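Missing here is one protein chain; the remaining ones are kept as they sit in the complex.
On to subunit A.
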Amino acid sequence: MANTSSFSSSPSTKFSFDEKPHVLAVDDNLIDRKVIERLFINSTCKVTTAENGKRALEYLGLADGQHPNHNDLKVNLIITDYSMPGMTGYELLKRIKESPTMKEIPVVVVSSENIPTRINQCMQGGAQEFLLKPLQLSDATKLRCHIKKAITRGVCRRR
């Protein structure tokens, strides 16, 4: 009888239309982190950066030993570099998609290398999109549009 759908039909109170989308950007390269951060801030998003997959998982409350995140963490988009030491962007993608709490968050993978098998692997793994570096303002603007549409449609993370 109770509605057990993962999506609510109206925006949750956590998502006001004026609120800036929150992007988590993961990249081991400091310069790339700075550039991606600025790209999204200029597209009126809030940005949190992480220097590797492990830190990103910790932030999301998905690291080994952590309890699933029950606080008000709201992330609307995760953008991750593919080639990172320790954990690749693909491995991070898989961990996020395996999480009941975080799997709805769109994950975009970026890479400086145009390798079709890599692209396929990420898309099969549930990536929203695969983009080539270097990123430009138009990429950030386009992604922000997707995020806003998703919020407006009332897609929200199931707690």
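Annotations
Going forward, contacts are C-beta pairs under 8 Å (C-beta built on N, C-alpha and C of every residue); 3 or more make two chains touch, one makes a residue touch a chain; residues count from 1.
Here is the rule we use: contacts and distances are computed from a predicted model.
In the listed set "Sperm associated antigen 6", "V-type proton ATPase subunit a", "Ribosome biogenesis protein WDR12" or "Histidine-containing phosphotransfer protein", the entry agreeing with the UniProt name of the missing subunit chain is "Histidine-containing phosphotransfer protein". The missing chain, though absent from the display, is touched by one residue of A:Thr48, A:Ser83 or A:Gln121; that residue is A:Ser83. Residues of subunit A that touch the chain left out of the display are 29-32, 34-35, 38-39, 41-42, 83, 112, 133-134, 136-137.
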